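Shown here: the complex without one of its protein chains, the others still in place.
Up next is chain A:
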Amino acid sequence: MNLWQQAMRAAGAILALYTLLCCVALAVADPSGEAKMEQFFDQDDHTNNWAVLVCTSRFWFNYRHISNTLSMYRTVKRMGIPDSHIILMLADDVACNPRNSYPAAVYDHPRKATDLYGDNVEVDYRGYEVTVENFIRLLTGRVSVDTPRSKRLLTDDKSNVFIYMTGHGGEDFLKFQDSEEINSYDIADAFQQMWEKKRYKEILFVIDTCQANTMFSKFYSPNILSIGSSRKGENSYSYFHDYDLGVSVIDRFTYYNLEFFESVDMSSKRTMADLVGAYNTTLIYSHPGVRTDLYSRKLNETYLTDFFGAVQNIELTTEAFPIGQPESP
């Protein structure tokens, strides 16, 4: 046998060995359906709603990601969730960017009808604080002891959490700050950590990036409803371009979500099925995906206010306590 044939044989052997090892590794790493995670089948009795809104891109040309996140922030606030229950993470400050010809304002439409920034905005994680590590720490609750209250996710087992992420992404990853990335396994593990410690009742995970549907493909914890803007191999596109600012100001998927929410208010009885049914692929230019296999309730029985509104269960105090009154004999 000459040298060439020997080399081919050696390469073939190494390749076979490598493939075998990879198969073994994958089989071992596969999240075993572990015992049946107990699913909550009883009526909806969550007591509070939280929202975590994350914009992962920086730089001026990613204006639209920040405006995506801010418009979701405004929607969620309008529906009643207070600032104390919203964690807003913006990786860059476009409102006060030197290139912004409308300083201190962020718009999501060239008409500039609504200023998303306004004077009543509370950004919890700003600029370089938006990192993969901080995001995972926020979700799992492992923040450092000097973290202030507004930067903690103080959810409990009766909280419904709405998590919205936007930025540049790809298959199974999402880019943070143009320097690092988070992959779908990390988010899935973080959700599992939250489940173990009963830090949520239900999660609504909405993501608007390229190939967004891959990001929720690896979840394995119960009670998670996921919506993504595009399939694997598909891009998500931006919508309006503003010629004054010189950048695109909103993404298509988020824009059509916001358009739907314009018809929804605090007391609305519309359901998630209405929202998902309103997605029009020809207008969005991509195929939004919904993952419901981990979610115990039906979409047409899940109100939008279950995630987007402020829940207040009240009870009338029929009798005051006779404090300070003399004891009866």
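The definition used in the following text is that a contact is a pair of C-beta atoms (placed from the backbone, for glycine too) under 8 Å apart; a residue touches a chain by one contact, two chains touch by 3 or more; residues count from 1.
What we mean here is this: contacts and distances are computed from a predicted model.
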- Query: Name the chain not shown, per its UniProt record: "DNA replication licensing factor MCM4", "Ribosome biogenesis protein BOP1", "GPI transamidase component" or "Lil3 protein"?
  - Reply: "GPI transamidase component"
- Task: Sort through A:93, A:129 or A:156 and give me the one touching the missing partner chain.
- Result: A:156
- Message: Suppose we count only contacts with the excluded chain; which residues of chain A make the list?
- Response: 18, 21-22, 25, 29, 38, 40, 42-45, 47-48, 77, 80, 82-84, 120, 133, 136-137, 140-145, 147-150, 152, 154, 156-158, 183, 185-186, 189-190, 193, 196-198, 266-267, 310, 312-328
